[in-house]
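Incomplete set of chains, arranged as in the complex.
Order as written gives the chain letters A and B; numbering starts at 1 within each chain.
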Amino acid sequence: MRVLITGFEPFGGEKINPSWEAVKDLPEKIDGVKILKKELPVSFKGIKEKLPQILNKTMPDIVILTGQAAGRANITIERVAINIMESKKEDNDGYKPEDEPIFKEAPAAYFSTLPIKRIVKSLRNNKIPAAISNSAGTYVCNTAMYVALHHIAINNLNIKAGFIHVPYIPEQVLEKPQPSMSLEMIRKALEITIKESIKDQ
Amino acid sequence: MRVLITGFEPFGGEKINPSWEAVKDLPEKIDGVKILKKELPVSFKGIKEKLPQILNKTMPDIVILTGQAAGRANITIERVAINIMESKKEDNDGYKPEDEPIFKEAPAAYFSTLPIKRIVKSLRNNKIPAAISNSAGTYVCNTAMYVALHHIAINNLNIKAGFIHVPYIPEQVLEKPQPSMSLEMIRKALEITIKESIKDQ
């Protein structure tokens, strides 16, 4: 079995992205399962091009995409990705879509195929604040989740996939009264997410 | 030189109070200065009775009161305590004052005599989110800060005093989307606060 877990590069003026900071130091194996790690670009077009290639190349059994959710206080397990790209802020390529479908003629949405309820329960049992989220927004995170699930669906692949949003880490909010979570706790949350996802297989 | 640092007992249905959790494990000495630790009751009357006694008994050079601030995301250094007690929720003695002065005929307010700006700067330099707060509320925390500063003022004592509010720790907000901070970071924040306060003397 193989798990692919991704984080994003920094964006929006931040120097780091806590999702990739947490992913990059995960162990190589968890519960005997190989963990592949990839840093994804904060680019609508980049995601549409590269994420299917990465999936084809690595052929994981499980793919867990992670990203930074400014303002959220807990680990949020996304329930659904919707077929829309919209942003007031440019992505790292300078692109700023408005009300644009990710793929024309494709389904309105896909639900996560990770065991989202069990992940939340396991995180809380491990003293990590967590909840289901019903919107991954319309920025690159949602696009990544949609692209992965759509690629899996249209190619009939046997891959479970979903998205985890993580809070800022403290060093990103030194001067702003915004919630954060320690990098250590985020990393532990991702390990637990992987363990719960593996159990399902 | 002696530093007295206090935390509160749990209240409002919580099982722990992060202020006391952080205080109780501080080292016995910081920068060569003896650290005295006390757990305070969440009681308007208890504070008015016991805090002056504790100050008289321990005769510290510096007193740092700490308490839990539900909903706040960062360490907040209180600027001012006001002469009022008011609460919609009962304290741990079942008391619920409305618009009642802490002491009649006493000043409207006292400013913290800790180096509040330097503490904020030092916390941020140590990668801990921090800010000045202009209101310690009207619950027992504000009362404690006011009682300490008033006792010092009317007795002409040479003691610096102030109040630090700390966020929830993660285990308190497992199921609610409220900000928290790791206990380890809170403890480090209190150590830095003590170090900065000592420098002043």
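Assorted remarks:
Basically, a contact is a pair of C-beta atoms (placed from the backbone, for glycine too) under 8 Å apart; a residue touches a chain by one contact, two chains touch by 3 or more.
Remember, it's a predicted structure, so these values are computed and weren't measured experimentally.
The complex is built from one repeated protein sequence; 2 chains are visible, and the structure file as a whole lists 4 copies.
Convention: only the chains that are shown with their structure count from here on.
Annotation, chain A versus chain B: rotation angle of 180 degrees from the Cα superposition, expressed as a multiple of 5.
If you average the CA atoms of chain A and of chain B, the two centres end up 39 Å from each other.
On the side of chain B, the complex with chain A involves touching residues 72-74, 124, 127-131, 170-171, 173-182, 184-185.
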